[in-house]
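A protein chain is absent from this complex, but the other protein chains hold their places.
Now for chain A:
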Amino acid sequence: MASAPSKLYADDVSLLVVLLDTNPFFWSTSALPFSKFLSHVLAFLNSILVLNQLNEVVVIGTGYASCKYLYNSSSYSNHGLEDGRMPALCTRLLKNLEEFVIGDEQSIKEDPKGGTMSSLLSGSLSMALCYIQKVFRSGSLHPQPRILCLQGSPDGPEQYVAIMNAIFSAQRSMVPIDSCYIGSHNSAFLQQASYITGGVYLKPQQMDGLFQYLSTVFGTDLHSRTFLQLPKSVGVDFRASCFCHKKTIDMGYVCSVCLSIFCKHHKKCSTCGSVFGETPVELDSVSKLKRKTPE
């Protein structure tokens, strides 16, 4: 449901939904300590709130096995314009964050996922989109929403379908997904997310200056983006994951009915149940080359 332009505030009022990666597996190996990262992010969130009194910030924690709303600048606004004051932001956010991390740890113990070390990005993306939909549908005026993923953990191929669905729904509602990836390798998921939704993907080189990266690139409201040079994506990894083993593949089989992707030949499509024909003699000759091109 695209928003009608008349329902928007003038110019630069923005709603920023930040997805904060709290995956303990990542932070224990990261060169940048979590506390330092957090202080950069808090200053950044504060600067967004300072820029315009109507700006809103929502923080969602992306844990290993769960996600949660950590902070919402508008819900503490029983004081009208004084919402999102730093003391409130700091204390509320940190308190909720602590509770969340402890709860997340609990769920890891109860339900170990095994090998992967990825965080639940699909969950937090969906939560962000739900929140934005709620904003779209309520009230007469709403700020321009955008999502910022602060992600460090590697992609979880098993979330491929869910993440892609979230990306397409963000695209439909014209919500750009910005991503700031602080892990060691590039994230194919986030590259695609930003590319498809018209957001910015950036992998900062110098972690000490994270605030500068955040304020320069991700602090830009959607209105100003039309006038500014922002980092352009170079070489987006468009590879898809197969539905059967959740592996990232270059080549594979595609169901001609529902477009599900498989790395091996199956007799029957596991998604829509269509029955496939003969086993192909050779992979290269029969299988369709799977290249997902952006729309």
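Observations
Everything below uses one rule, namely that contacts are C-beta pairs under 8 Å (C-beta built on N, C-alpha and C of every residue); 3 or more make two chains touch, one makes a residue touch a chain; residues count from 1.
What we mean here is this: contacts and distances are computed from a predicted model.
Of "Multifunctional methyltransferase subunit TRM112-like protein", "Ribosomal RNA-processing protein 42", "Mitochondrial import inner membrane translocase subunit" or "RNA polymerase II transcription factor B subunit 2", only "RNA polymerase II transcription factor B subunit 2" is the UniProt protein name of the chain excluded from the display.
In the complete complex, the residue from A:A43, A:M174, A:M207 or A:C244 that touches the missing chain is A:A43.
In the complete assembly, the contact with the undisplayed chain comes from A:S215, out of A:S74, A:T116, A:Q133 or A:S215. Where chain A meets the omitted chain, the residues involved are 9-13, 43, 46-47, 50-54, 79-82, 85-87, 89-90, 141, 211-212, 215-216, 219-221, 223-224, 226-229.
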